[in-house]
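One chain of protein is taken out of this complex; the other chains stay put.
Note that the chains are named A, B and C in the order they appear, and that numbering of residues resets to 1 at the start of each chain.
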Amino acid sequence: MTIDLEALYIDLHRHPELSFQETRTAGVIAQHLTDLGIEFEEGIGKTGVAGVIRNGDGPVVWLRADMDALPVPEQTGLEYASTARGTDPAGNDVPVMHACGHDMHVTAMLGALERLVASTDEWSGTVVVVFQPAEEYGSGAQAMIADGVLDRFPKPDIVLGQHVTPLPAGTIGVRGGTQMAASDGLTVTLLGRGGHGSRPQATIDPVVMAAATVMRLQTIVSREIDPRDVAVVTVGSIHAGLKNNIIPAEAKLELSLRYPDDEARAAVLEKVERIVRAEAQASGAEEPPVIVTDHTLPPTINDVAATTRLTAAFDTAFGEGTVIDPGMFTGSEDVSWFAREAGVPLVYWFWGGVDPEAFAKAFAAGTVEHDIPTNHSPFFAPVIQPTLSRGVDALVVAAREFLGAPAA
Amino acid sequence: MTIDLEALYIDLHRHPELSFQETRTAGVIAQHLTDLGIEFEEGIGKTGVAGVIRNGDGPVVWLRADMDALPVPEQTGLEYASTARGTDPAGNDVPVMHACGHDMHVTAMLGALERLVASTDEWSGTVVVVFQPAEEYGSGAQAMIADGVLDRFPKPDIVLGQHVTPLPAGTIGVRGGTQMAASDGLTVTLLGRGGHGSRPQATIDPVVMAAATVMRLQTIVSREIDPRDVAVVTVGSIHAGLKNNIIPAEAKLELSLRYPDDEARAAVLEKVERIVRAEAQASGAEEPPVIVTDHTLPPTINDVAATTRLTAAFDTAFGEGTVIDPGMFTGSEDVSWFAREAGVPLVYWFWGGVDPEAFAKAFAAGTVEHDIPTNHSPFFAPVIQPTLSRGVDALVVAAREFLGAPAA
Amino acid sequence: MTIDLEALYIDLHRHPELSFQETRTAGVIAQHLTDLGIEFEEGIGKTGVAGVIRNGDGPVVWLRADMDALPVPEQTGLEYASTARGTDPAGNDVPVMHACGHDMHVTAMLGALERLVASTDEWSGTVVVVFQPAEEYGSGAQAMIADGVLDRFPKPDIVLGQHVTPLPAGTIGVRGGTQMAASDGLTVTLLGRGGHGSRPQATIDPVVMAAATVMRLQTIVSREIDPRDVAVVTVGSIHAGLKNNIIPAEAKLELSLRYPDDEARAAVLEKVERIVRAEAQASGAEEPPVIVTDHTLPPTINDVAATTRLTAAFDTAFGEGTVIDPGMFTGSEDVSWFAREAGVPLVYWFWGGVDPEAFAKAFAAGTVEHDIPTNHSPFFAPVIQPTLSRGVDALVVAAREFLGAPAA
Partner (left out) sequence: MTIDLEALYIDLHRHPELSFQETRTAGVIAQHLTDLGIEFEEGIGKTGVAGVIRNGDGPVVWLRADMDALPVPEQTGLEYASTARGTDPAGNDVPVMHACGHDMHVTAMLGALERLVASTDEWSGTVVVVFQPAEEYGSGAQAMIADGVLDRFPKPDIVLGQHVTPLPAGTIGVRGGTQMAASDGLTVTLLGRGGHGSRPQATIDPVVMAAATVMRLQTIVSREIDPRDVAVVTVGSIHAGLKNNIIPAEAKLELSLRYPDDEARAAVLEKVERIVRAEAQASGAEEPPVIVTDHTLPPTINDVAATTRLTAAFDTAFGEGTVIDPGMFTGSEDVSWFAREAGVPLVYWFWGGVDPEAFAKAFAAGTVEHDIPTNHSPFFAPVIQPTLSRGVDALVVAAREFLGAPAA
């Protein structure tokens, strides 16, 4: 009895769960692992699941898929679009959507496990599978490590993972070296003084303080970074006030920062802090702003030798031209922590989820940026096929490449 | 059996209710009206209450008090501080506080009614009392009028009302002519395009659009209004985004605008719209912003002759020097609607709620603006006495001034 | 032989001179004073002229007219429009225009002197006339005082002066109390670090620093001043850089600030300094900005009793309704220094220079602000008559009001 992967995908898509709340998803996974006869543990790093297939001597290959969804109101118009809601950490009721494709990651991983289980006579070694929570908070991998996942399962010789992305379905994108940026998430609380909306002179207006800060933060990238270097300073959320005629006492900004390495990270963080503090002073704030780092993601660096080896394996399996170098992505990941902590190589690749014809058309028209929804968009939705089958195949090819041959 | 006004005030302060949700407050009022033997109706304009004391021939004097509280987290540290919460129109759970003193308005009004009922042999005419909901939304008076309050009760010859304010307790502030500004409340929705926080180039960032708009809106008052004229453009709330690494698709601003008259109103509204639209264009927005007027408050204009008469009555009752001209206030009120609609004079005065010694000290130090919390501040709290007794007395003196003498 | 005042006005209009460079103007004045037989001295406060008519016992009345023009390119299209150029203090060659009407002031004053000289049998006392340089720099009055004008001439019992303004010709505007605002002129030098336009990261961009500062300065008036108070923060000039592809090392801002009194002055200056310094910090400036006060003008406060007396005299002379209360002007003057220094009353009034029909038409259309050029506009030009004759008459009436009757 094989898993109906398309139905599984649709089910997961309809039931997205926010970070560290992936209990239903973990339950579905647990059921399939049980069905496949794979030994596993649940509740690692709160809602994570890890399993192991022991198949004789040979390398230990870790395969990782992330499970969580995002507070995004789905607008794909798909018949199986999410209408789910959840409660975010601030206690707000929010819409929830698999706007980053982790439902596809989980489905492809279960498909690959089924294939690996069915082909144990063709390979030798150990496969550890990690279903990680809270990638979107940048803290799920560390939570699983803190909870002992590296001790409770065989240590990896290599860590592998993949992410669905707006490339044409069928295409795989991977490069040796820095594949994704480092990133920090900051929360900045600007402290003013509240009062009546008709008497601004008696207040220290945090809305104006926040606006001036946002405008000034733009100058980091526009003026202070070498134009040839990669840096992103995004203010992803801004919140202040409850009513038009009350000037609130404070404003909150949530920042997402990106850079290629630790040196750039230090420089950008210093610039952000300098600007945030000075803009509060310009407003005459009586207390300095509070800057909290919510998460820190290392750069995702692919081992060069392993990537070269894997690229060749993909080309062999799927045909020349399947693999492209997508350049460094400014997005970030916490998959690195598993490999960093274990001191072993990582290869993390992207695989396409866009209808190839639609992609080709947009490409010809020069409207890819505009027409093709990206991860985190309310319109993001991979075409189910051939995305799903290529995702399964890629995991199987990759795992087999780094596992051993069967004992003769 | 007299009402324990101080206990009543503390009870109301502990149980603040948001606009159009003043059901407990209305219940307390209804109980007291019943106890006082005053004929009344409930549920006018959703949660409003109005009553009438018919006492022979003579003028019909309307006395109005507003009942609602604000979504402000009380920080007064008072033993009887509010810890209440409520649900705002957007469905958010918010803290609630009587940060504008309407609890004092209701208490003083009940105290005055008790006195008027006890002294019917000393005056002649009709008193209509209006406990109005949703002054803070600027729509409660219109709701009661739409619900027929002017037809269901004797029509006024004059409308009277009062507001507690950060003057020294004991002092009354009133002026003929424009006493409070006209005001509009707007909601502006800026439409961008969402996406991943690491790929700003694929989005139209509404956070930056909002920040630039807020900065530009400052130039209306700083550059486009005659420095001798009164105008206020407050952005009381700004909201966009749910997460640092998702660029949201839109941002919402709530604006509170103030001006002395309709001509200035038209000019400022045009400037706001011009700036909001142009800033969206500067951002490359594909759709224009949506601007909605949530409420419109007329200027509060005191009848000159009636104000002169009332000022003399206050001076006689409380001593020369009690009444000051506080200048035009930039705050706004919807009490005018009752008088406008009926085509009769209005007098609306302020009475002080600050400990006179504390006020004198701050005045001497030049720190009134800084030390004395104003209405809508989380620190706003009148001293109970002599604020309360002066509020009761002022209503009684004013009502009696415009009612008739008892039939001989 | 009487002075041809219209020809004189046209001559002065064609030959405007910048502040402290009014040598030709002073020469023209000296010639007329000589012709009128008035004793005078030149070169007081560099280019000032003062004269005296001694006519027996009685009060000493000072009449003051200012002489200087502005670096404005005249665009009136008048036949007698200025094409003059001058050298400003920075050494730049600039267009020069009597865009503030001081040519009218000088002409009316000479006309009034001629009338006073011709009527010495009708009055008694002493007239001192002061032709002041550099009113536009705010430093000409102080320069004349420093040069001893109060010691070299009989001390005043009262100081009188007038300014042409965009009221209908014929109308006089004056009020007791604060007639014009206090003002400071500041130069702010923002210090960055220069470099190649293609390598912003190696610079500290003073253009961005200046732009952020200008935007932030708007918030003083929009957020930090009581909306009922008068305050103006104008950045009248901004200069940085010589070439598109060189990021300069510094930027210069020139600010003009206005307020009604010394307390407001101190508050606004502190806010300006706070913002300027904080914005430099936000830019990461290695040196703080340099803030220099170029001039300080006191408020122009009319003596209440003398103003009442003069208003009555104007009404008698010109008919009821001639004098209006124009409210406080946000413009500033240095005429006050003469009265302040001498400790005597001042009356300073405005007289209209706009064709009354054009004014009435614009007023009816609500387009006065738009259609009627104001002082300092390149389009500013009083209609010669009846502006000139009313200006002469007003000076004569005012001087005669405060001089004595002839000895019997």
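What we mean here is this: contacts are C-beta pairs under 8 Å (C-beta built on N, C-alpha and C of every residue); 3 or more make two chains touch, one makes a residue touch a chain.
Please read all numbers here as calculations on a predicted model, not as lab measurements.
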| item | value |
| --- | --- |
| Partner chains on view for the chain not depicted | A, B, C |
| Listed residues B:Asp11, B:Glu224 or B:Asp371, member touching the removed chain | B:Glu224 |
| Residue of C:Leu191, C:Ile247 or C:Ala381 touching the missing chain in the full complex | C:Ile247 |
| Omitted-chain contact residue, chosen from C:Gly51, C:Gly173, C:Pro200 or C:Pro382 | C:Pro200 |
| Touching residue (missing chain; options B:Ala278, B:Val304, B:Ala360 or B:Ala405) | B:Ala278 |
| Option touching the unshown chain, where B:Val208, B:Leu257 or B:Ala381 are the choices | B:Val208 |
| Contact set of chain B toward the excluded chain (per top definition) | 198-201, 203, 205, 208, 212, 215-216, 219, 222-227, 271, 274-275, 277-279, 281-284 |
| Those residues of chain C which, in the complete complex, touch the missing chain | 70-72, 88, 91-94, 136, 181, 183, 185-187, 194-202, 205, 207-208, 210-215, 218, 232, 234-249, 251, 254-256, 258, 294, 329-332, 369, 374-378 |
| Residues belonging to chain A that touch the chain removed from view | 215, 217-223, 227-228, 230-233, 258, 327-328, 330 |
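Assume only the chains that are shown with their structure count from here on.
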| item | value |
| --- | --- |
| Most distant chain from chain C, judged by the mean position of its C-alpha atoms | A |
| Whole-Å gap separating chain A and chain B, where each centre is the average of the chain's CA atoms | 48 |
| Whole-Å gap between the CA centroids of chain B and chain C | 44 |
| Where chain A and chain C are represented by their mean Cα positions, the distance between them in whole Å | 65 |
| Overlap residues in chain A, where contacts from two or more other chains coincide | 198-201, 205, 208, 212, 215 |
